[in-house]
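What you see is the complex with one protein chain gone and the rest in place.
Naming follows writing order (A and B), and every chain is counted from residue 1.
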Amino acid sequence: MSRFRIDKAVEFVLGLLAIISGGLVLLVVWFLFQGAKPALDSGILLRLFTDEFWQPGSARDPQFALVPMLVASFLVTILATALAVPVGIAGAVFHRFYAPGWIAKWNYRLMELLAGIPSVVLGFWGLMVIVPIVNRFQPPGQSLLAAGLVLALMLLPIVALTSQAALQSVPGEQLQAAAGLGIGRARTVWCIAIPAARGGIGSGILLALARAIGETLVVVMVCGNIAQIPDSIFDPVRPITSTIALEMGYATASHKALLYAAGLVLVILIGLLVGWLSFRRSGDHVAVN
Amino acid sequence: MMRYLPILLACVSLVALSGCGRESEDGQTVVLTGSSTVAPVATDAAKRYEESHPGVRIDVQSGGSSRGIADAMSGLADLGMISRALKPEESELRSHRIAMDGVCVIVNSGNPVSDLTKEQLVDIYTGKVEIWSDLGGGDGEIVVASKAEGRATLEVFLGYTGLDSADIAADVIVGENQHAIKTVAGNVNSIAYVSIGAAASEAAAGTPIKLIACDGVAATTEAVAKGTFPITRPLQVVSHGELKPEAKEFLDFLQSREIDDIIEGHLYVPVPDR
Partner (left out) sequence: MPGETTFPKSTVQSRIADWGVGLVGAGAAAVTVGVLGWIVWDLMAMGLPNLSWEFITGDVEQSGRAGGVGPVILSTVLILLCFLASAVPLGVGCALWLSEFVRRGSGLARAVTGGVDLLASVPSIVFGLFGMAFFCQVLGLGFSILSGGLTLACMVLPILVRTTLSAMNSLPVDLRPAAGALGLTRTTTLRQVLLPAALPGIMIGVTLGVGRALAETAALLFTSGYSTRWPDSIDNSGRALSVHIYDLAMNIPNGNANASASALVLLVLILAINLAATALADRWIKFRIS
């Protein structure tokens, strides 16, 4: 603890900002809970997990199955991240270790640009370009694969830019030491640089995963929106975010509460996952890298 | 230069914040929220209205028909915009029709089929008929696109075909009209139902879609105007209780002949004279 007064003041202010940052999510969860209360009160909770279809508006046979949509959310996330992470890291390696100066600079600018493409533009482009291509292999084109591909595009800049930053901050002495030992560039990258940068790269992957699970507009346009557990990668799926996006604006009060409940379930599940992951890593520097 | 940065930022913030707290000239704002179908019409109408009525601000926000209902009931909005008829449980509100729209079936322009009967539609949408050749079309599995739950177009379609939403066996579910149109335009075997206004407008501009005749009636805005087209829906504005005078005036404006050209520009049909 520093003994200077200004340090104490600064610590207090920064601590306040941190508490607000960490506490915001509680506010969001509380808000979701308030919105979902009517649905939860009516005892629908069990049906969310036992019903077979999602047909809340049916007069004849209303059903409220959440499980196919939860599965879809996770599948789309994993597929998109699995596609984006290797490409992003490989690109970052290229940028840091192989690219001549001017290529590196332009690569960086293009990444920044890709990061800012609006979700609607990407979704639109996916619908017009990627979906017909997938359709040629197997109709209907709007599918898990299309969603994974287009979402991966959205994640690429996150992974690439954070990996670039991480690789950039590997201490020069380590690289020079490797060179001094006669280790070639490829091996240096693989055995020294990437492990040294794994904290920052890990951050990037986490951010990408989080972005993927929460991204709405891009996915809703190309995923097909059929609430089912897919048999193949060409089947249409419907993640929870798509359901909320599609139905929220036109839902009656009870339907709306159902959508809030779906969102709440998603956030709670992710929370459990995050908590479990951070618990497992509690040996390392959990709070930081 | 850097040492002046804080001062620069302060000036920028002052300018940005300067308008805060100041009410619009006479405090007269009319707020409309609701259907994203009606919102563009309302926005254009609002712009025209503001030109002739300085001092009044009309704020149009979208968010869906149920938003319009909820906000009108709670008073958050002066008027709600909806793209369907009111339901029985919404009887506290009064509806005011401002335009008519039809719902038509579209297929890709490369598809030889150009009209369908109601029974054929039902068969397609319940999955009984799965290939186009059964209907006089080419080879290829029908890719059925339906609208998401709660949408007015879906409810109108269900009303016409007599189906329940659980009966529909869709291959793809879409949200906005444009989503449906782009789906059909990109897939020669696809079929969907959308607002006539949107479809006619896009087809005229060259998008590869085709409006199908329903039970022999061609899908055109004229047919909707004449009342011969079977599947129609009203575009309305709803209100709750007494309206403040500015809102009432704008409502009258919306229902007057003065915005007929705006409505037709969006390819909806103005309500014929009462």
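Definition applied: a contact is a pair of C-beta atoms (placed from the backbone, for glycine too) under 8 Å apart; a residue touches a chain by one contact, two chains touch by 3 or more.
This structure is a prediction, so every number in the text was calculated from the model and none was measured.
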item: Residue in contact with the excluded chain [from A:L24, A:A82 or A:A253]; value: A:L24
item: Chain not shown, touching residues in chain B; value: 1-2, 12-13, 16-22, 36-37, 39-40, 43-44, 47, 59-63, 76, 175-179, 197-198, 201-202, 205, 265-267
item: Missing-partner contacts on chain A, residue numbers; value: 2, 4, 6-7, 10-11, 13-15, 17-28, 31-32, 35, 86-91, 93-101, 104, 107, 109-122, 124-125, 128-129, 153, 156-158, 160-162, 164-166, 168-169, 171-172, 175-176, 179, 182-190, 199-200, 203, 206-207, 209-211, 213-217, 240-241, 244-245, 248, 263, 266-267, 270-271, 274-275, 278, 282, 285-289
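Definition applied: only the chains that are shown with their structure count from here on.
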item: Whole-Å gap between the CA centroids of chain A and chain B; value: 32
item: For the chain A and chain B complex, residues of the former touching the latter; value: 53, 55-63, 124, 127-128, 131-132, 135, 139-142, 220-221, 224-226, 236, 238, 245-253, 255-256
item: Parts of chain B lying in touch with chain A, wherever the complex brings them together; value: 36, 62-67, 70, 141, 143, 148-152, 164-167, 170-175, 179, 182-183, 186-187, 189-190
